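One protein chain omitted, others in place.
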Amino acid sequence: MPKLKNSQIAALTLLALPVLVYLALYLAPLASIGRLSVDNGALSQRFPALSARFGETEAPDDAAAAALLTDLKAMARTERAEAGRLFNQELGGMRSLIIDTGGAATQIEPTLSALTAFDPRWGEPAIWEVVRRNVEPITWRHFQRATGLKPSAEGGFEMSPGDDVYLRILLRTFVIGLQVTALTLLIGYPLAYAAATGSRRVQAVVLMAVLLSFWTSLLVRTTAWVVLLQTNGLLNGLLMWLNLIPEPLQLIFNRFGAVVAMTHVLLPFAILPMINVMRTIPAAQTQASRSLGAGPVESFLRVYFPQSLRGVAVGGGTVFILALGFYVTPALTGGPGDQMLSYYIADFVRRGLNWGMAAVLSIFLLVCVVALLVSGALLRRAFGWSRSSAASGGTG
Amino acid sequence: MTSLEIRKIDKFYGVHQALFDVSLSIGKGEFVTLLGPSGSGKTTLLKILAGFETVSGGEITLDGRNITELKPEARNFGLVFQGYALFPHMTVRENIAYPLKVRRMPRDAVATRVREMLDLVQLARFIDRKPSELSGGQQQRVALARALAFRPDVLLLDEPMSALDKKLRVDLQEELRQIHQTLGTTFINVTHDQEEAMHMSDRIAVMNHGRIEQFDTAFALYRHPGARFVAEFIGKSNIFPGELTREDGGSAIFRAEGMEMRLDAGSRTPGAADLMVRPEDVLLGTAPAAGRVNLPAEVLGSTYSGDRALYALKLASGRALSAYGAARSGVHPEGAQVFASFSPEDATLIG
Partner (left out) sequence: MSKVVYWVSLSFAFFFLAAPLLIVLPLAFNDSSFLTYPMEGFTFRWFGVFFDTPPWLSSLANSFKVALGTTLAALLIGGLAAMGVMLLGRWGRIVMSALFVSPLVIPSVVLGVAMAYAFGRAGWGGGYLSLVFAHTILAAPLVFLAVTTSLMGLDPELDRAAASMGASRWRRFHTVTLPLAMPGFATGALFAFITSFDEVVVALFLSTPQTQTLPITLFSSLRDRLEPTIVVVALLLSIVSCLFILALNRLQRRGAGR
């Protein structure tokens, strides 16, 4: 064993507990998502005979039918219902097929023809294909459902129309993320500029407002928007009182509500990095530009703005990454057509108890976030930008 | 009676060599100063002595004990930092008591020693202040008291006065000198202020580019520099490059452009040599002086400082020469033709 220096021993002693805790409470749970996404234990354990049979040959023959019936007989009723529910996630109608067949399993003879006689669907190869795929210990059905890609008869992949639901949702997540990022930058830039270059008083007031907003619970800020935007809420009331609109507008539970509320919630994350960068731009530079004959607008555009872009990039990147994973705000202010990936992840767990789909969509989200972070780091290196010190707080 | 022996120290930072073959023998109770221009390796040598840097070669012994590999906390060397490094969360008392508590000294002995040290640096009134409530000079003295409180074998000081103003510096130099005499501890001081070095030190080690150029008393460095760098770095000097030849009788003759003189060259071998003459040894007159080396020169300018004037002169050979002249009866005007003269006894061969 190599001799350890004193400081290394001290470091190991100090780090042992944190690393263990991170492993147990953070890394292991994250890793379990990977396993969940392909895990088929719930089905494969219930069909031991059938999965053993398919281990030898994949043909739906009498032996397969017998194995199926043996497994169904061995299950309690609730277990059959659960198995049916899981099969149903892959193909509609499977639940009733499994439950009915299982209920009558003792009366059916263990042959394929008897099974087909009981329910003609057992004669279809497609049904057997679904069964076969789903009694293996590892399944790709969640990934297939999430991407809409299914293995085709020719060995490649095919996508049937309408199966790209989750790809569309992913796209929508990106679109909303971009809309929110653009808005936060647009609204945040003047605030950051004022906080960095304004008079003392302006700086203090703007910075205080930004920090207050930053540290106020995102749920509280979302609540404010729910109250403001509801059908008979404050904003509609104001607009009607001003005679601008004859009847209340639908301002919430649609894209408008979701984007406005998210923009507000994420605004500080765009502003703080911009302030950090703008504070490093010496005022003398703009003055120098003015003394060299450029007007205020030209000085701003040619001297100040290019130097502030680093902050814009950091702020925008932060907002975009946080927006991709947003849940609370769109859940409370968006409509059904404005929900983002996170919503479906939560929904799969809370309503359907479909951990597999939740895990696959979580992986989608994680991959996007990690890819963005990595490309951000590469960009930063390419431009020679130093690390920003903007600490991002909790996410929603 | 050597106490601290530094033998053939080399130090590399990567490929850059910061110290070359540094050797010093420092006696017990001596006040030694490391003097040299910026980047010459003074701090590096001090850090090695304190144990914060490792050596790449060579060794250090204290009273015959090899301490080269000893950890800083095991050396019992006091260290006064350039930025003082007082603990901001402790009072003056706690700062000074720190090394004593580390050594598990009994409580009342600690209290006595703290008082004693504060009396030594004349800060007894400030015992319960925090460092942030003290002036720079006061902080400096607390740092000194703290570094001396545990009676270290050697006290290392890294540019202890550099952050102070001129007046305070001179006062502190005097105080430091007295403390040194009172305690009899070995002091090793780092500075690039030659006046400070000459005021305080028993011996000065002049460093340049990671080497010790000369290690001697202030007088020897000034009057008999061992190298051209030392001659130029310490005080003002006029240096004439020339050639040394020996006659059959053994007496030496030095020749340079426009001058020739006989001088005592000890056992020097003939060949190229540099002659140094300090400006205060040069006299200016309107006629050549007898028994001296006379050089006709033109006055280029002078700076008058009350007690004397420093002249910038141009010799017939085109070389520059500087000389101090008494200024009681006015100064030689610009453009005046004069004779600059010096006695061969005042000239020193270097290099």
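Should a chain be cited, it is by its letter among A and B, assigned in written order, with residues numbered from 1 in that chain.
Keep in mind that, in the parts below, a residue touches a chain if its C-beta (ideal position, glycine included) is under 8 Å from a C-beta of that chain, and two chains touch if they have at least 3 such contacts.
Just so you know, these numbers come straight off a predicted model, no measurement behind them.
Per the touch definition above, the residue from A:75, A:130, A:309 or A:369 contacting the chain not shown is A:369.
Among A:117, A:165, A:219 or A:245, only A:219 touches the chain that is left out of the view. The chain omitted from view is touched by exactly one of A:84, A:148 or A:188, namely A:188.
Not every partner is drawn; the one left out touches chain A at residues 6-8, 10-15, 17-19, 21-22, 25-26, 28-30, 32-33, 36, 187-188, 190-191, 193-194, 206, 209-213, 215-228, 230, 232-234, 237, 264, 267, 296-297, 300, 321, 324-325, 327-328, 331-332, 342, 345-346, 349-350, 355, 358-359, 362, 365-366, 369, 373, 391-396. Along chain B, the points of touch with the absent chain fall at residues 50-52, 71-79, 81, 83, 85-89, 98-99, 102-103, 132, 146-147, 150, 156.
By definition in this document, only the chains that are shown with their structure count from here on.
Computed from the mean C-alpha positions, the centre of chain A lies at a distance of 69 Å from the centre of chain B.
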